[in-house]
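Here the complex is missing a single protein chain, while all its other protein chains stay put.
Going by the order they are written in, the chains are A and B; count residues from 1 in each one.
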Amino acid sequence: MKKLLAILLIVALSIMGSSFAQAAPVGSLSVTQGSGDSLNLSGSCGASNCTSATFYAKSNQFAGSNFMQIGQAQVDSVGKAQISYTPTWTGNTPFKVNFLGAGGSLIATQTLTFDVVKDPSGFPQSAIQFQRPLDSTGAIFVKILLTIVALVWLTLLGSFFLVVIRVPKLSKQASEEK
Amino acid sequence: MDERVGESGMKLLFNKNQGDINGDSEKTSEVSRRKFLKIVGMSAGSVAAVGAGIELIPYRAWADSNPNGWGGNSGVSGMSAATMGSGQEVGNHQWAMVIDLRNCDGCKSCTAACQKAHYLTEDQTWIRVFEMGDSQGNSYFMPRPCMQCENPPCLDVCPVHATFRTDQGVVLVNQGRCIGCRMCMAACPYQARYFNWKAGAKYPDTGVFPTLKFPVPQRLGTVGKCTFCVGNLNHGLMSECASACPMGTIYNGDMITDVAINSMGNTVKLSKFLYDNDAVAYKDENNTHPRVWYIPGHGQNLDTNATTG
Partner (left out) sequence: MTSTLEKKEIDKITVIAPDPSWESEVREAAMRSIVTKPGKNWWIAVSLLSLVVVAGVGAWIYQLKHGMNSAGYNDQAFWAVYIADVVAFIGVSYGGAVVSAILRLSGQSWRAPLTRLSEGMALVTVLIGGAFIFPHLGRPERFLNIVAYPNFSSPLVWDFIAIATYTLATAIFFYLPLIPDMAVAKNLVDTGGKRARLFSILSLNWMGTKRQRVLLHRVLTIISLIIIPLAVSVHSVLSWAFALTSRPGWMESVFPPYFVIAALYSGTALVIVTIYAFRKGYKLERFITDRHFVRLGYMMAALGLVYAYLTVADMLTEGYTGITTGWIQQTITGKYAIPFWFYVIAGEIVPIALVVMKKTRNATGMTVAGVLVVISLWVKRIVIILPAATQPLISGQWGSYHFTWVSITVTLAGVAAIPLLLMILFRFIPLMSIDEMEDAGPLGSIEQISKETLKAAREESIPEPSKEESK
């Protein structure tokens, strides 16, 4: 019985030991300025059973934010994977790569902080500037309408004051003629 | 039924969180995408059943037709700095929101947190959770904040320019100018505007002078609405509703840095997240262009054998 327990312990320890060894970060990650604004992220898996690599970056914009996935790549025959990434913010940014095995198990991981200097945001101006109703044709329309309103007011007030001014004058003339 | 929804919703979350502990926000998107495509159909159908035609415009359709636009179809921008224009009108942030309907269990924590933070009455649900029916006879929940439309109808009809849009893409109300005509409430297709009808109701002296970004306490006789908690966002904090959500349903996002985060700390690349999960804009056929996207479905109740929506 004791023997059996000892064997079980050894087996358990060896499994744990092997899993610890596997979890150790054996991968590597490098970030270099690529062509234009993009960055090249490349990493190599220290083990032979890696199949895919997932790359992450971490924004410091929100408190409590974590690494966000920025791309995935297949690991080539020499255990390397790389992606091109166009950053969307500048400053010291932690990058990370996770190498995964066939079953999706984590084999290797590595982090690196890189100072991003260029961030050509993909945000187009057109997404902000919507044409308001009065931007082009509407403005002309409004001016025409306001002119019409002004003319109506002028006519109304003009005819009113015409009567108010002319009628007493005409009365005066008429009584003078008499 | 709600409980069931809640439980399975939690399961889904735990799966996600396991990933997050390792700094991993991996989506099992490929597996579930086919499901979600169905949900899009279902949701569109169900909303039509409620009575207003096609109301959901998928983000994917926009991204595919604008490969050079924001996000692009690969989730990686193809926009160059030169075509950005002078950028004067572009603020340093463009706030957005993603609401992952798969997670919402209708607990209304968001509404409660919002009302508490802004000292609102019970009727003033700046973020309101609607219970929606679908074609399968099930129901799902849809939180509805202000959509912060890029082309806001409320802005055009305000007679005194009390509604305006900031350079960060947030539509705000100047309650010091509002005359209380409520034309904006008539124009908003989302019922997202709330008037201050009652005097003295829950408007304590907070010692805070109401500002445009933080209109607390609300002023009697004027219109108020969701501000996206833009003050919080500018300080790296999340909006009240997003941080109060126990399910991580609501994501605050910035379209400039292309990052979105929920209360679980789940951090995603916004454009990629929207594209991969078939996000939709609600009632975009009104030409409103909301800054709030929905990821449709109530995944827990999915009838995967459903043929059509």
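The working rule: contacts are C-beta pairs under 8 Å (C-beta built on N, C-alpha and C of every residue); 3 or more make two chains touch, one makes a residue touch a chain.
Please read all numbers here as calculations on a predicted model, not as lab measurements.
A.B. asks: Any idea which of B:Tyr59, B:Trp95, B:Tyr194 or B:Tyr275 touches the chain not displayed?
C.D. replies: The missing chain is touched by B:Tyr194.
A.B. asks: Per the definition of touch given earlier, which of B:Gly106, B:Pro153, B:Pro215 or B:Gly253 contacts the omitted chain?
C.D. replies: B:Pro153
A.B. asks: Which of these, A:Ala63, A:Ala102, A:Val117 or A:Leu170, touches the one chain of the complex that we don't see?
C.D. replies: For the chain that is not drawn, the touching residue is A:Leu170.
A.B. asks: Tell me which stretches of chain B touch the chain missing from the display.
C.D. replies: 50-53, 123-124, 130-133, 142, 144, 153, 156-162, 177-183, 185-187, 189-191, 193-199, 201, 220-223, 286
A.B. asks: Which residues does chain A use to touch the chain missing from this display?
C.D. replies: These residues touch the chain not displayed: 132-134, 138, 142, 145-146, 149, 152-153, 155-157, 159-160, 162-164, 166-168, 170-172, 174-175, 178.
Basically, only the chains that are shown with their structure count from here on.
A.B. asks: How far is the middle of chain A from the middle of chain B, if each middle is the mean of its Cα atoms, in Å?
C.D. replies: 15
A.B. asks: If we count contacts the way the header does, which residues on chain A are in touch with chain B in the complex?
C.D. replies: Result: residues 36-37, 54, 56, 58-71, 84-86, 88-89, 96, 98, 106, 109, 119-130, 132-133 of chain A touch chain B.
A.B. asks: Write out the stretch or stretches of chain B touching chain A in their complex.
C.D. replies: Listed in rising order, the residues of chain B that touch chain A are 20, 22-27, 66, 68-72, 76-81, 83-85, 87, 89-90, 94, 150-151, 155-156, 167, 169, 236-238, 252, 254-259, 261, 265-269, 271-272, 289.
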